[in-house]
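Every protein chain of the complex appears in place save one, which is left out.
In this document, chain identifiers A and B correspond to the written order of the chains, with residue numbering beginning at 1 in each.
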Amino acid sequence: MRLVTGQGYWSPLVWLALAAGVALLAWAFWSRGRRTYKAGTEQDQPFLSGERAPEGAHVGAPHLYWGFAQALQPVMDWLRAFHSGFLGDYVTWMVVLLAVALLVVVLT
Amino acid sequence: MTIGVHAPILAIAVPLLGAFALPVFAKVHRSLRDLWAIAVGAFTCAMVITVAVQTFTSGIQVYTLGAAAPTDTIASGGFPIRIMLVVDGMSAFMGLISALVGLASLVYAFHFLKEEQGKTLAMTLFFLLWAGMLGMEYTGDMFNFFVFLEVTSIAACSLVGYRTWESRPAEAAFKTMALYTVGGLLVLLAIGILYGEYGALNIAYLSSKITGSQLDKIALGLLLGGLLMKVGAVPAHMWAPDAYGEAPAQAAIMLVANTQASLYGLWRVLFTLFGGALSAPAVGWLVTSLGVLTLLVAVLMAVVQTDLGRLIAYGAVSQIGYMLLGVGVGLTVLPSRPDWGLVAMKGGIFHMVNDAATIGLLFLAAGVVKRAVGTRDLRALGGLGHDLKWTSGFFFLGALALAGIPPLNGFASKFLIYESSFRLSPILTAIAVLGSILLLAVFARAFQGAFLGPRLREAKPASPSMLVAMGVLAAVILAMGLVPGFFVEHMVTPAAEALWRGRDLYLAAVLGG
Partner (left out) sequence: MIGNFPFVVCMILIALGLWTLLTRRNLIKLTIGISLIESGVNLFLVTLGYVRGGVAPIYTYAPPGAKMVLPTPQALTLTSIVIGLATTALMLAFAVVIYRHRGTLDARKIRELRG
């Protein structure tokens, strides 16, 4: 059941066996660690950035990759403007694609 | 066996009849209509599987309409004038994808539509779309291809916009319909040019005559323009997030399958119709670079989406990029046919079925979310995992498979693409890997935002038919992930070979050896 590519091969069963081995190793390390966890104490409380999280606090999807979005702001603004939602733009870009395809095909 | 011989036409005719008979049965009684829908769906799947088994075991199936015998391709006068269906490995493979998605959509819709208006008409459109997709994939005639293309366009856009009590679906449907119609007319214009030149519409006959004259090139350019729009290649992809995002879940996965049927049309045109005349690698490079552009732009847009449906829709567009990349690499090196070109084609084609299963699963899960809490806005969602345990599991599985995490199916097909496309240019592989990483980021964000965290509101649990539909797709994902070798050897390789070297066989099957 291997998938041979000419450069190498991919076998999920071998991968699963290796992953099981790694998991076993990790479990062996973990089981030798100190046990300081106590249920029902402050250790169970959720924290957000070092502060005790308020009841029902949820780090929603818009909060993730904030830095990524911030750093790529100019690119993303440009891309969003590109998807303007105006039907004329849709048709324009389709005509551009058609023109490129025609040029590539006819000139070669 | 008689029914085996007639299976290709039955696979198209039965859902077509089923579509138009459905409203009649609905007038009689609702349970009769449901029974009819189940019967038609089951029979269509059986026919598609029959066709696929026959094709994979005994080669190309030809079915000539209106002839004394179905294999009677050449009319008196030595000219293939009749409409015919030609099913080779690639067509059979695409038929299986359509059948899988159609089955999942039908099962999913079963309880869902009971709660909404217009169930009968939506089901009619669904069967029409299904018949159109299978027709596009099985036909061996250019004009017939155009007719089925338009059937799918009309049915798909109606499915997007049939919920007239909301304003956004109508907007998405209008925009999509405008682009689909213009694209379809470009295809028709190209077909007209080819007919004027060679006086035939049969793909095999046209392919044997096409020499690569200036008019042929213009026709190819028009076909490329129309079909690249239909598959949603950047920069003409903008209809895709609108339509996928606004369609109800069971229709959205049919739209994805429809996009792949158009992709099949593109492969058929490039590899079979123009396979003999296309020697310059420029078209291959065009397809490859559009693929890379598509996956990068779509995945970047997916990062910033706040609507779960639209986010998955951009993910779906980016997957088209991988298919264009994989098969485009094969197309670029088609004249010299190195081994790694075939590997890239296998990757691209294997990714089609993987995409249908994973994107389908994600859309269905998003549909459950919409039904459970009434919104898909990621800014308002959270903690759905408490109530929707199975759905969260399915969404997680689909997200991992889409991002290409081993040992799931997305990894297997992307692995084939990575391992071969770098021979053409390492930049292609680098961008493809980057796209994959961004996809993982996108879906980690969506999963965390929608399903993890504290319970924010009460959620309505998924109905059993929804869970069954998602379970079918999840089982496909796991099976293709754990034993990719089996599927690649028995389904993907015949499909890739049909494009890679199969043109002569295709011509011989229709025109005689």
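Everything that follows uses one rule, which is that a residue touches a chain if its C-beta (ideal position, glycine included) is under 8 Å from a C-beta of that chain, and two chains touch if they have at least 3 such contacts.
Remember, predicted model here, so these are calculated numbers, not experimental data.
Set against the missing chain, the residues B:A13, B:I49, B:L121 or B:A178 yield one that touches it, B:A178.
Of the candidate positions B:L189, B:A282, B:I405 or B:L452, contact with the hidden chain is made by B:L189. Of the candidate positions B:G41, B:G232, B:G245 or B:G435, contact with the unshown chain belongs to B:G245.
Summary of contacts with the chain left out: across B:T73, B:S153 or B:T332, the touching residue is B:S153. Annotation for chain A: contacts to the undisplayed chain at residues 80, 83-88, 91-92, 95. Residues 143, 147, 150, 153-154, 157-158, 161, 164, 166-168, 170-175, 177-178, 181-182, 184-185, 188-189, 192, 195-196, 199, 201, 241-242, 245-246, 301, 304 are the ones on chain B that touch the missing chain.
The rule we apply is simple: only the chains that are shown with their structure count from here on.
Computed from the mean C-alpha positions, the centre of chain A lies at a distance of 24 Å from the centre of chain B. On the chain A side of its complex with chain B, the touching residues are 1-3, 5-8, 10-13, 15-16, 19, 56-62, 64-65, 68-69, 72, 75-76, 79-80, 82-83, 85, 87, 89-91, 93-94, 96-98, 100-108.
Every residue of chain B that touches chain A in the complex is listed here, in rising order: 174-175, 178-179, 182-183, 186, 214, 217-218, 220-222, 224-226, 228-229, 233, 235-236, 238-239, 241-242, 280, 282-283, 286, 297, 300-301, 303-304, 306, 339-340, 343, 378-379, 381-383, 406-407, 411-412, 415-416, 419-420, 441, 444-446, 448-450, 453-454, 456, 481-486, 488.
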